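A short worksheet on the structure shown next.
Excluded from the complex is one protein chain; the other protein chains are retained at their positions.
Chain naming follows the written order as A and B, and within any one chain the residues start at number 1.
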Amino acid sequence: MEELDVAGLLDLTGIFVFAVSGALAAVRQRLDVVGMVVLAEITALGGGILRDLIIGAVPPAAFTSLGYVLTPLVASVLVFHWHPQVARLLPGVLLFDAAGLGLFCATGTIKAMDHGLSPLHAALLGVITGIGGGILRDVLSGQIPAVLYDRQLYALPAMLGAAVVAAARSLGLHGALVTAGAAVLVFGLRVLAVRYGWRTPRPRGVTD
Amino acid sequence: MEELDVAGLLDLTGIFVFAVSGALAAVRQRLDVVGMVVLAEITALGGGILRDLIIGAVPPAAFTSLGYVLTPLVASVLVFHWHPQVARLLPGVLLFDAAGLGLFCATGTIKAMDHGLSPLHAALLGVITGIGGGILRDVLSGQIPAVLYDRQLYALPAMLGAAVVAAARSLGLHGALVTAGAAVLVFGLRVLAVRYGWRTPRPRGVTD
Partner (left out) sequence: MEELDVAGLLDLTGIFVFAVSGALAAVRQRLDVVGMVVLAEITALGGGILRDLIIGAVPPAAFTSLGYVLTPLVASVLVFHWHPQVARLLPGVLLFDAAGLGLFCATGTIKAMDHGLSPLHAALLGVITGIGGGILRDVLSGQIPAVLYDRQLYALPAMLGAAVVAAARSLGLHGALVTAGAAVLVFGLRVLAVRYGWRTPRPRGVTD
């Protein structure tokens, strides 16, 4: 039996919402149930697997935890049966996704620093943890990764959140409060960006 | 000189048929000989490389075995010169591919359990070993991975075969017989699915 503390529950929540976004992408691509499960698992676990391979923490957590593998299955069952309702909840899903992004960035940065990476490199790996699964989801769905367009700010809040965690930790501050603070920062920035249509600048002469 | 026992020969057979499918994809995409060799190597070796990276068996077997690297070259030479004939043999190639899928799932699951993964996670990694190379082939060819549509059952037989191997091994059963039995199960299911047009269910409201 795996221990389920607050951090573990938050982790599984992040995995769940990322899996929902993967399963919804499968509906859009008219995939069967198998394709849905594959996309849900990869979206939810891909970023963490990349992180663990890079820091040498093998086998990655996804291959030692039961909850990590089963949670995307649950998300797939829900989306398979009730995807119109889930899609109608999309603004709510976006909120969950923003929360998941914040959590993954923060916990990814912390795990990377625990494995000896410098604050800069740990923040970079925190961002990879947060956005890696979504990139794999989009590539497997035959689309240019949404994060590369960064409409409504996705990667930028992740970078800021990871940088805050890395900076705090290199000043000796850590614990649940820093993690939560950074996750809330990412979440808030992302929600404000969606609300007000903020976006990052594009190169000279580049328009839609 | 590498030892060539029955298991080794079966392994190279699986690599060969996967390489043929990669080389044929190169013909369809009108690639040069170099693109053909790259696709053949990645299709044949990609799943095993992913498996070895995840369990920490580095360098992966593909980077220590001569036969693993040379076999896709042989497949490329054959397809380069005689691809119309090879394509005409496609039903035969499908049979070989089903055999390769069965073998890779079984041996991947076993190697993962030997490295200490739980039966569930080992079966998952066995499936990745079986379908990973084909996914990379399709992504590099600019297509949504065929396995995600799972027309005519591809991933599902792989999952069942890997689960059987993992279950047998956790009951203390292993050896060539279990491997062969699981490979035959995958092979048979796949052949029956192609013959009778079986496919997995799709979410409500999703049609072709």
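We adopt the following convention: a contact is a pair of C-beta atoms (placed from the backbone, for glycine too) under 8 Å apart; a residue touches a chain by one contact, two chains touch by 3 or more.
Please read these numbers as outputs of a predicted model, since none were measured by experiment.
Only one of the listed residues, A:G130, A:P145 or A:G161, touches the absent chain: A:P145. Only one residue from B:A7, B:V58 or B:L192 touches the chain missing from this view: B:V58.
Within the whole complex, the absent chain has one touching residue among A:L66, A:L90 or A:L120, and that is A:L120.
Taking the complete complex into account, residues 26-27, 29-36, 38-39, 49, 53, 56, 58-60, 63-64, 66, 69, 79-81, 83-84, 139-142 of chain B touch the chain not shown. Listed by residue number, the positions of chain A touching the unshown chain are 53-56, 115, 117-118, 120-121, 124-125, 135, 139, 142-145, 147-151, 155-156, 199-208.
Note that in this section only the chains that are shown with their structure count from here on.
Its C-alpha atoms superposed on chain B, chain A is turned by 120 degrees; the angle is given in steps of 5.
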